[in-house]
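A protein chain is absent from this complex, but the other protein chains hold their places.
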Amino acid sequence: MGNLTYKNEEQRKASVHALANGESLARMCHLRLSKEPLPQQNIIAEIISLSRSLLFPGFFSDCDVNSFNLEFMIGMQCEKLKAALENQILAGFMLTALADRDVDLLRSKAEAMAATFIEQLPALRHVLHTDVEAMFLGDPAAVSYEEVIYCYPAIKAIINYRIAHQLFVQGVPVIPRMISEMAHSETGIDIHPGATIGRYFAIDHGTGVVIGATAIIGEHVKIYQGVTLGAKSFALDENNNPIKGIPRHPIIGDNVVIYSNATILGRISIGSNAVIGGNIWVTSDVAEGEKLIQAKANNILRIKSDE
Amino acid sequence: MGNLTYKNEEQRKASVHALANGESLARMCHLRLSKEPLPQQNIIAEIISLSRSLLFPGFFSDCDVNSFNLEFMIGMQCEKLKAALENQILAGFMLTALADRDVDLLRSKAEAMAATFIEQLPALRHVLHTDVEAMFLGDPAAVSYEEVIYCYPAIKAIINYRIAHQLFVQGVPVIPRMISEMAHSETGIDIHPGATIGRYFAIDHGTGVVIGATAIIGEHVKIYQGVTLGAKSFALDENNNPIKGIPRHPIIGDNVVIYSNATILGRISIGSNAVIGGNIWVTSDVAEGEKLIQAKANNILRIKSDE
Amino acid sequence: MGNLTYKNEEQRKASVHALANGESLARMCHLRLSKEPLPQQNIIAEIISLSRSLLFPGFFSDCDVNSFNLEFMIGMQCEKLKAALENQILAGFMLTALADRDVDLLRSKAEAMAATFIEQLPALRHVLHTDVEAMFLGDPAAVSYEEVIYCYPAIKAIINYRIAHQLFVQGVPVIPRMISEMAHSETGIDIHPGATIGRYFAIDHGTGVVIGATAIIGEHVKIYQGVTLGAKSFALDENNNPIKGIPRHPIIGDNVVIYSNATILGRISIGSNAVIGGNIWVTSDVAEGEKLIQAKANNILRIKSDE
Amino acid sequence: MGNLTYKNEEQRKASVHALANGESLARMCHLRLSKEPLPQQNIIAEIISLSRSLLFPGFFSDCDVNSFNLEFMIGMQCEKLKAALENQILAGFMLTALADRDVDLLRSKAEAMAATFIEQLPALRHVLHTDVEAMFLGDPAAVSYEEVIYCYPAIKAIINYRIAHQLFVQGVPVIPRMISEMAHSETGIDIHPGATIGRYFAIDHGTGVVIGATAIIGEHVKIYQGVTLGAKSFALDENNNPIKGIPRHPIIGDNVVIYSNATILGRISIGSNAVIGGNIWVTSDVAEGEKLIQAKANNILRIKSDE
Amino acid sequence: MGNLTYKNEEQRKASVHALANGESLARMCHLRLSKEPLPQQNIIAEIISLSRSLLFPGFFSDCDVNSFNLEFMIGMQCEKLKAALENQILAGFMLTALADRDVDLLRSKAEAMAATFIEQLPALRHVLHTDVEAMFLGDPAAVSYEEVIYCYPAIKAIINYRIAHQLFVQGVPVIPRMISEMAHSETGIDIHPGATIGRYFAIDHGTGVVIGATAIIGEHVKIYQGVTLGAKSFALDENNNPIKGIPRHPIIGDNVVIYSNATILGRISIGSNAVIGGNIWVTSDVAEGEKLIQAKANNILRIKSDE
Partner (left out) sequence: MGNLTYKNEEQRKASVHALANGESLARMCHLRLSKEPLPQQNIIAEIISLSRSLLFPGFFSDCDVNSFNLEFMIGMQCEKLKAALENQILAGFMLTALADRDVDLLRSKAEAMAATFIEQLPALRHVLHTDVEAMFLGDPAAVSYEEVIYCYPAIKAIINYRIAHQLFVQGVPVIPRMISEMAHSETGIDIHPGATIGRYFAIDHGTGVVIGATAIIGEHVKIYQGVTLGAKSFALDENNNPIKGIPRHPIIGDNVVIYSNATILGRISIGSNAVIGGNIWVTSDVAEGEKLIQAKANNILRIKSDE
């Protein structure tokens, strides 16, 4: 028995050695070259939580908000957000920078970017206010603004998107994507931080929604669960891999409604005031005010129970 | 440098001031008027956890359950559940009540509602037992009741739905919706607490399922991933916004099976024993025992590899 | 008042008694017969976290990884993983074993299985390396391997699948399914641990993907959100319940691409190099190199805005 | 075996019943009559921690303090301190109040007392500043103010004393004693909150120091480890128990030094500028400027090694 | 630089190797031979916390205790206490048992000992009730039983002593000493679990009290801070080391009072109703009713300020 145990121990030590050495580590292991930070899920989560709390004071805080403490709390949360953001923006730079990077320069850049982000918070709150209003007015089941803010997953997804988009626009690498993926995991709504989305944006239910990196969406647009605004096909390079960075997702006008599970693919335009019915597959332009609806369901077989 | 730092500090203080004041706060900030509770995700999570543990003793507890401690544990968990529920039901009332609310009255009401909920737990366990049985019998991959309870996301979604529905029926505001949204986030299954669902209810896989607030579902119904029981269109009021509270979702009979990604919209009836095939789009009544299946896929283009 | 409180207390004690006794407990309560472990979400979560950290050192750790500590850290994590796995494999056996089980024997078996799993980690890392490569090359929005590992939900789902599949193949009960369901909850991607999936597997977006227990997938396959590889119908036994254990999901060749929301049902074959377009419904074989695409959308009604 | 287990279980249930019932509970069990708070070690600990942080900003905080966040942090900490203090002051009242107490009245009183305490914090900081100065100047081993604040247990004991004394003077029941006992446990220094202690108070080492409830200490007093300022004897009532509330501890003048393990008992006066040597036992007045030192050690037997 | 870093890394690896190997490990390293438990501070702390809560329901619990939940809570706490005690008693056995120990036998013994301990809890509560009463009546500063229970460190020390003594008497190794040392650390009161102490035992202030392993103390005894009941000298064995297990501490009668810093050494008897004054050094018997007090302080030098 002791002998067997010893043998097992040797085998396990061999596994440890195999996992810690050799070519299998290449690209799968992230050795730290210095003490600069790496992206960390828990700090990203704190960034999201602080941002939500600053944008909607009193809704997402652990602590009561009242007329005495409102400004103190916002001051403290700004301080914490700034520190967490600087850390993770720098982490994003370290991940993508070349070997001969200038850490001090990147750190200054990260600090400046975090400061800029905080300056944009009042503007972000204004836009999010329009989203909440759109969601409340557009859902017959919504009973109050508060219910929308507390209960609607789409609010969480859109907050994360607007935060991530702001950072994306400022040129922050990796972190915006991590922020939007956390909402994706939480809500099933997958909005790429690169997408451009106007005010009064509403999503109902939301699970399965995909909005691609180069999509452009107008104002007062409403989208239901399972809608994809995707790419139709990719230009391939000489190695048969997709070429990166080309506009490939739809442009959606103002006041458009897209019903559940509709799929809109490619760099096409959906004109303002258009309506895309559920389960519709769209790969070409739709004119202003046009409605696309499921025609008579002529490919469904109805088998009566007495057949 | 010091000067620059000072300037940044002033800017940040200005941001704090902007976030803590002015009209941007309207409807986005929840100042507490008194010490009454607000809805809190972590207390809702505890309510769900205690309810799951009471309904399925020994499955979701941290602690072992045995013949010695079973009744003690249930007693303690009932106590904790009652306290957490009272707190959050009152929070729901505070959120929706008018300014001149009578807090003591609402508190008594919350206590009575929490007590009623606990009295309903044995009945809820009976219904959930039928759901587990349906899930076990209906899935060829299920190997035991225990596997179903431990591993099937639909069980979690249905527990949350049945808890939330009980509270919804009792008239609890906001909290039922938060409970069902937590299951939505956890499982991708979005069942509105207002829906009415019979015994022996089964969902397979489940991601993307949406069941609307006024849907009525019979007994022995089985639903696959991506199924929507939704509203077709809303009656609009004079401001072009949907009128709230009108029955607008389907009525599903007994023994109905609805395959993946089918969409059933509007206040239509699906008769008992009907079968709705995958990806089918249904906006009109289906008779008892009728089967709707995807006809020959006549709008698919097959391009052979040698073309 | 005191009287009312006393009465409520009596009622609550009656509820406790009802919940702790009687036939309602049958199959809903898991009394522990001995001190052997039960499946526990938090230990499963630790198993996943340790495995991810061992497979991708430095990416998912709390702690920095460097050339000094790499082997020490891997050694410690192997030790912790072994302990957690032994515990949960035994828990799986206890759940499914007969009453007259031999606990010591099962414990030895659990220890051997955990040791085997750890020996397979280097091989699992090799396969996962191919998946990361496929995901990076196949997505025009991906900017680096690191971004793919940090941000792509599909990576998490595939790690969990490959871990769960390894345990499934070794004959571990229940636990593999719990591991894959945790990825399902995290990512909306539902891959049964019984499925067989080749190298260079890529999923984009992923929400709503379902891959059934007997599916077989070749190498270099890419799948988009909402794709179902499901069963068409079940053979029913004399009680009208599905017969368990029969191959009933598709076989997918090499280099196949399946676009969003396509549904492929039954034990059919999709030949190598085939392409299945979005929203396509497939229930019969597809030849090698064949492309199935949405034909002209002849069942969509276009209503121009001036109509 | 099963029979034995069952018997043990019955015995344990009997123990539970015995512990939960009967006269043994009298005065040993604290049933809650209502939802008002009870004293809680962890909230007391938070009160101490917040007070220390407010009095010495930047020394005892988790979080950095800088010119940007100083006022925000102090604002937030005042808010938290006020809430925790109100809760525990009310808890103190509930513990000591009669059965027919007016909870609303006590709550208002608790709120007012907490507010008053916070208003006294700047004054408390001024006094503590003198204590730190005395400790720094008086110890040849002290290298900086910062070292004194971080490392000297006496600072912690004196902070707690000054907080507790303030609350004691305001008439708060029980809580002041709990605050001073926490310092007693942390430092071995036992200062009753009722004692009156002047500015520039220093304690060195401190373990075993006892300062009684009615002691009065002047300014610039320094005390070493093991010093007792105690009561000599108690006036007894008809039941042979000590009569409560009579002045029974020493009065110490200004600039007095009391060396280690000296014991000073009874309502005697130690005049200003007096010095009490180590291990001295004092039960009668000491005049201004008098020095009491250990005389030639005439009751020690020296046994040489060659005896 | 890189070279220097590498060299440091090699040195550190050498330190690791030195610490993990060689004779320095002997008796300083506790390798686990099996999966049996080791003594753990945090489990001991839980044992103390549960015992305190069971003995004084409602005082030391996190959770409210009321007439509804009292028995449930006690039931749950007994269950947890039993599990923790079994674990640590077995840990004690493993630490002290010979190499060829019979683990199953020791486990059964541990279980039986834990069960016996729980059966003794009602009796322990009765004795502790007398201690609280003695402490309340004997201290002019005590205002209520509740204050004594919440605030007096001696209560914590005596609870731990009575728990530890019960386990010591049952023959549990190591664990009783760990329990009494935790009180020593918390209160500065060091009572060996082997000491025998009668009912109505009171300690005031307490820091520095030492009560040795073979001391015997009657009823209604009161002790002040700094009192030592110690051994005078040890019988030495042939290696000049103390012989273990010989009675060597004092026997104290009933109704004895021992004032602060008195030292009583050796197997002497202090007769009932005796009073030992502060700072007194006693190494021979004291008769019943005798009072030892500090005589006129003839070895103190008084130096007047004008000298």
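By letter and in written order, the chains are A, B, C, D and E; residue numbering begins at 1 in each of them.
Simple rule for what comes next: a residue touches a chain if its C-beta (ideal position, glycine included) is under 8 Å from a C-beta of that chain, and two chains touch if they have at least 3 such contacts.
The shown structure was predicted, so the numbers you read here are calculated from the model rather than taken from an experiment.
*Asks:* Check the whole complex and report which displayed chains the hidden chain contacts.
*Replies:* Across all of the complex, the chain we cannot see touches A, C, D, E.
*Asks:* Among D:Gly75, D:Gly92 or D:Pro193, which residue is in touch with the absent chain?
*Replies:* D:Gly75
*Asks:* Going by the contact rule already stated, which one of E:Gln11, E:Ser67, E:Ser108 or E:Thr196 would touch the omitted chain in the full complex?
*Replies:* Looking across E:Gln11, E:Ser67, E:Ser108 or E:Thr196, the contact with the absent chain belongs to E:Gln11.
*Asks:* Which is it among A:Asn42, A:Ser67 or A:Asn240 that touches the chain not included here?
*Replies:* Of these options, the touching residue for the absent chain is A:Ser67.
*Asks:* Just the residue numbers, please: which parts of chain E touch the chain that's not shown?
*Replies:* 8, 11-13, 15-21, 24-32, 35, 38-39, 95-96, 173-174, 177-178, 181, 184-185, 188, 190, 192, 194, 207-208, 210, 212-213, 226, 228, 230-231, 234, 239, 241-246, 248, 261, 263, 265, 273-274, 277, 279-283, 287-299
*Asks:* Considering the whole complex, not just the chains shown, which residues of chain D touch the missing one?
*Replies:* That gives, for chain D, the contact residues 54-59, 64-67, 70-71, 74-75, 78, 82, 115, 118-119, 121-122, 125-126, 128-129, 132, 137-147, 150-153, 186-188, 205, 207-208, 224-226, 260-261, 278-279, 294, 297-306.
*Asks:* List the chain C residues touching the unshown chain?
*Replies:* Residues of chain C in contact with the hidden chain: 63, 68-69, 71-76, 79-80.
The rule is short, and it goes like this: only the chains that are shown with their structure count from here on.
*Asks:* What chains touch chain B and also chain D?
*Replies:* Both chain B and chain D are touched by A, E, going by the contact rule given at the top.
*Asks:* Any idea if chain A and chain B meet via the same residues, over half in common, or different ones?
*Replies:* Copies use mostly different positions to touch.
*Asks:* From the C-alpha centre of chain C to that of chain D, how far is it in Å?
*Replies:* It comes to 57 Å between the two C-alpha centres.
*Asks:* Residue numbers in chain E touching 2 or more other chains?
*Replies:* 67-68, 71-72, 74-75
*Asks:* By the document's touch rule, what are all the touching chain pairs in this structure?
*Replies:* Chain pairs that touch: A-B, A-C, A-D, B-C, B-D, B-E, C-E, D-E.
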